[in-house]
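To keep things clear, I will list the structure first and then write my remarks on it.
Shown here: the complex without one of its protein chains, the others still in place.
== chain A ==
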């Protein structure tokens, strides 16, 4: 079963401030460990929302409304994700809880989601 860890955007990540050096090292080590255990499927970082757009469908069946970034609701944005393939929920939880603080400024948030099986 596959799980996704979503690293939420922070005020720092949105302003393009890189994570603290310790955080970068810890995250690299974490991903290396996932890789070595054979569970890592993907790990990507995203540019801040100022480089993208938001597409909203405010009216069912209607045309979408576009809004270029940056998006003000920083905490609802993603800054990166990691996809792992594990054999049980316990294993996913164990891996997820070992993930380090993504940027080291006291704002880090990670959401763990189980991915829908096709």
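Just so it is clear, a residue touches a chain if its C-beta (ideal position, glycine included) is under 8 Å from a C-beta of that chain, and two chains touch if they have at least 3 such contacts; residues count from 1.
The criterion applied here is as follows: contacts and distances are computed from a predicted model.
Between the names "non-specific serine/threonine protein kinase", "Urea ABC transporter permease subunit UrtC", "Acyl-CoA dehydrogenase" or "RNA polymerase sigma factor", the one given in UniProt for the chain missing from this structure view is "RNA polymerase sigma factor". The chain not shown here is touched by just one of A:19, A:48, A:80 or A:108, and that residue is A:48. Considering the whole complex, the residue from A:67, A:93 or A:109 that touches the absent chain is A:67. One chain is missing from the display, and on chain A it is touched by residues 11-12, 14-17, 47-53, 55, 65-70, 72.
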